[in-house]
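One structure below.
Here the complex is missing a single protein chain, while all its other protein chains stay put.
As written, the chain order gives the labels A, B and C, with residue 1 at the start of each chain.
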């Protein structure tokens, strides 16, 4: 068992980390950090648990630490659910102190020597860890992409062989992506908000890094274009997206690619039975019915039409955030980077 | 004053017709039809009024007639809010009896001699009326497009001069588009349904007819491609859509085109002060806040970004249905086709 | 293992029965009935699975039978998820054929010799089964109350010792209570519907039977009054209710009664670890966060204030319908009525 910690354990993504790590076969969750005013108190007394799964009682008595590297002395891996502006320095300090940092924050995603990884898509990018170590520190940072980007790149993975030139994506994103307090009910109820700050830029840049090629110690970005239009809709969890993949193949051949798809990883505890679930019903996937497939780790794909157009949907705070980081940590362990 | 009637006056679109016609400066609403079991009763006693505007008391005492041409003896224009399968024959019969039929139904939209009109976009297509008359009948049918198509074509109108090759559109459509009973709450609440029967085909075909050219008694379809992906979201009224217009012009020039746009019609009572309202705020238009602009007849446009990508939004049962037919009728009158 | 069947297996409550019985330790689900047009087909091919839990693959290949007693030859217990008007005769025929019928339908609830049972509240009412058998049939009908009534009576059970005179209850009920198609989105979204047909009467009458006393082969209704006001709110699952119990005891004593409460049953597989969960937080229970406690079988109680006023909330299609019937069947087996 490896001791692990969570930075920012009381927020929306932090609670998801606690849910996923409370009973993990490889990791023992020993450290939870939060803001100064929570430090020293029991987790159960400071967290306002707002997930619709039961509070993990076994973690409830953990004493919350302040968010700093000194709180993390007995852990080997730390998961970061911090806001980007705070994450930047804390994660660097953690890596400097020899920790493996698996971060959901955006601060370091685009740095040349930081792997931006979706295990089923680009596990070989972990090789960038060696570059970080060459810089003299023993610890390292591995990031997962933005929630929408994870869902899209995973949904595109089985089609990579066909080649892309021009990807268009329109998202319909859930409110949980903005955190518990992020979207007022008066703003989104009976409404669509056709704007999410920086989301389109993230989808456009991160996708090219993830789907790029690792060569001689760096990532050559993928040679196609991505154009995103991002929208918030009144859905609690689950990002739905309409993707035009610009693949010149018949619909049947694309379906087959999904059905035959096998990911390049195996044996990881958080890895779902199906990374991608292909649905043949005319009106699926739907977030409310399909977001919890395989504990929220499966991306569902359907409505493949000429174009090639299709629909992808995944759970944004599990597959698209906390679960993505945990899966990254498992990949790091299984590939012996720890 | 011209006497007019509404076919199918108790449904979602029918009630919108009644709302718009109850106090119209050119039209006197004298006839309302519904199913056999409502015939002979007062409108106020058979309609379950479900709009959030007050019931028009002046119309309440009209006796409902059965849906057939014999009910329409004293009217010159009839508005059709019938389901497509019923509309087909009834509308033909009405045209055969000398009536001007302004139809929101899809049955006759794609027929070569039936105008499919958005007044601001292709008013000259009304010339097809003469072809219908050449066939020996005095009456005629004029249709308005599907709700999403109206909103998109109007939003594209100011950009026509730039030329289109490849239009992509992802819609986020309101539940009222399916009628009062069309979408169960269990289906759409906290959900997205990424499928609306025949909607994508309608947007793709109707757009090319509307934006096509009238020449020598027929319409030459527009020479570009449209690829649509249509989705239902938990919004009551107002269709929002993300459009890639594939225009190779700078964003500023496109904005200017919207700001300078003047429609080719004027003086029609239902015509809004602004057919298109350009919004500069980063997160607009939004259906809940913007759908009722100019009594629901304005299409709002915003978030113009490179691509050219932008957002369009309009009220689906007013601008996209009943209001569209009423505006068509006004255009017919003003151009002396009656 | 006892073979069991479900009458009406494709609807909202029927699907919940299948979910709960697919992997039951005492019961083997062998028979599923539906309308004639589904008969002879595999369950997976006729059901439109709309729960957010995975479809139970092990049941998918069961061939659906028509809804009649002749379909039920190899089962000993049958669960009825039929609409009341169909349930009436079919359930009688089943009981006549020697089956134990556990019904969620309202048709037979108020008959003098039919037990109306919430296992934690009035398990002794099962004694009425003997009366049914005295009438010469070997089978029998046992009913569970209306969903709201179950939640309220269970929430009242720990307070019975204090004595009631006048119960007032205002409900805020979920849309799933009306079935998948029962409530159109246009009706309930951004709205409250302050009326649910017959619901208030059911709560008022059924409560008195359940909380009545079994004496000499009949039930003496409870001697207090119930006055209900029932409302539909935009919630998918989980009925919330504000109850005035008219108990003249201090709040602390009432809290204690909840904390100390032990139900009069034990060892039933579907029985939750806690039949009633008392919550001390000022703003709980809430349907979205608390409805799935103990797989949806727990009723949560909170906000106990002078009056005595309090809030009760439970999952309406699990605790309030399918789970209630399954628990009744388990009680019947454990008390050797089969």
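Operating definition for what follows: a residue touches a chain if its C-beta (ideal position, glycine included) is under 8 Å from a C-beta of that chain, and two chains touch if they have at least 3 such contacts.
Computed from a predicted structure; not experimentally measured.
Can you tell me which of C:47, C:69, C:257 or C:311 touches the chain that was removed from the display?
Considering the complete complex, C:311 is the one touching the chain left out.
Of C:133, C:231 or C:335, which one is in contact with the hidden chain?
Hidden-chain contact among the options goes to C:231.
Of the residues A:185, A:259 or A:338, which one touches the chain left out of the display?
Of the listed residues, the one touching the omitted chain is A:185.
Which residues does chain B use to touch the chain missing from this display?
Residues of chain B in contact with the hidden chain: 50-54, 189-190, 288-289, 291-293.
Over the whole complex, note the residues of chain A touching the chain we left out.
For chain A, the residues touching the absent chain are 12, 50, 175-176, 180-190, 234, 236.
For the chain that got dropped from the picture, name the residues of chain C it touches.
Counting over the whole complex, chain C touches the hidden chain at residues 168, 170, 172, 189-195, 200, 227, 229, 231, 233-236, 240, 242, 244, 282-289, 302-303, 305, 307, 309, 311, 313.
Here is the rule we go by: only the chains that are shown with their structure count from here on.
Starting from the Cα centroid of chain C, hunt down the chain whose centroid lies farthest away.
Computed centres place B farthest from chain C.
Chain A and chain B are the same sequence; what rotation (0 to 180°, nearest 5) superposes their CA atoms?
180
Report same or different for the chain B and chain C interface, where same means the shared residue numbers exceed half of all residue numbers found there.
Both copies touch with mostly the same residues.
In whole angstrom, how far does the Cα centroid of chain A sit from the Cα centroid of chain B?
Centre-to-centre distance between chain A and chain B: 42 Å.
For chain B versus chain C, what separation do you get between their C-alpha means, in angstrom?
47
Which residues does chain B have that touch at least 2 chains other than itself?
Residues 189-190, 234, 236.
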